[in-house]
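Note that this complex is displayed minus one protein chain, with the remaining chains in position.
For chain A:
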Amino acid sequence: MMASETSSASAGAIKTGDFANVGRAAWWQRGFFASQTAYVAAALLAIVIVMALMSPAFLSAGNVANVAKNFSFIGIVTLGMTLVIVTGGIDLSVGSVMALSAIACAMAMQALAGTGLASVPFATMTLAIAAGLGVAVLVGLTNGLLVARVGLSPFVTTLGMLSIARGLAYAVTEGRGQTPAGPDIDAFYAFTDGTILGVPMAVVYLLGLAAMLGVVLHHTAFGRHVFALGGNEKAAALTGISVERVKVSVYVLCSLSAGFAGILMTGWLGSAPANLATGYELTIIAAAVIGGANLAGGMGGPAGAVIGALLIEVIRNGLVLAGINAYWQIVLVGMIIILAVLVDRLRSGRAA
């Protein structure tokens, strides 16, 4: 692999004569504009325009709010998933973690409602959310340690965890949905399902977390090490980066994002069923990949995660408005995944 890379690079050098022009491309062929994220953003814009023209209901306030809320749950987890994918890993357990955290949160709130803490304002809600997120951290820590320290494959480890967490969700609830209850229930709904200036809370959290992830990835040493791991893990280790710590961190953060989204969904649904978010892991991975995260590692970002998640939801919503059978949505999402990666491949093939 090394030999072919260097030989293609040297061929370039001979052709161009000097190195001064390497990487000197027009502005629209560089940086963000040359990324898969930009192509997908353009596609998204085109789809939105077409749908708005075809269906007047598409841009109605109600439908926009609906789309925004629906895609935010997926989008929040896609942010965490992107982090894992950038290091070259994968986390298949997120859907199950969403359910397990949601259930832990709802059950903790019920249990705490009967204790002395019920009289302290917001105490039961805060502790219940902490319990839900705590469960997510435990799952992420287990994933991370098995992958980073024991050296198991991320795919297999998190596939096992998908089953374990989902099984636990059914076992502890005996298959019955858990309803959040207690003195703070109104505050809980406001926190998870309320609005700020008309914007659903889930959207607020998504945008806030996306901005945070952008800063972390591009302006902190941790973020740089996340990219370095995906680019060349051996090199990262040789420079003294604590590969194990970075890896464990990304799995914990991914799990946390899933747990948080699960808790938000509980507020939206008014209950935490054991089958919550079943199969979401694939939609989430699809959203990350459509947005430009490369499963080989080293590439991806929050803008892509948000755009990818939004694109899937817009298409799903558009097909519903157009009255197309729901089964075809699944086919179309699959085609878009392949198309997004294909376009990127054709483009980079031409560039090289």
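Things to note:
Basically, a residue touches a chain if its C-beta (ideal position, glycine included) is under 8 Å from a C-beta of that chain, and two chains touch if they have at least 3 such contacts; residues count from 1.
Just so we're on the same page, contacts and distances are computed from a predicted model.
For the omitted chain of this complex, the UniProt record lists the protein as "Sugar ABC transporter ATP-binding protein", which is one of "Branched-chain amino acid transport system permease protein", "Sarcosine oxidase subunit delta", "dihydrouracil dehydrogenase (NAD(+))" or "Sugar ABC transporter ATP-binding protein". If you put the hidden chain back, the residue from A:G75, A:P154, A:P183 or A:G230 that touches it is A:G230. Of the candidate positions A:L100, A:A131 or A:M299, contact with the unshown chain belongs to A:M299.
Here the missing chain is touched by one residue of A:A61, A:A221 or A:A326, and it is A:A221.
Not every partner is drawn; the one left out touches chain A at residues 2-3, 6-7, 9-10, 12-14, 18-20, 22-23, 215, 218-221, 224-225, 227-228, 230-232, 234-236, 238-241, 298-299.
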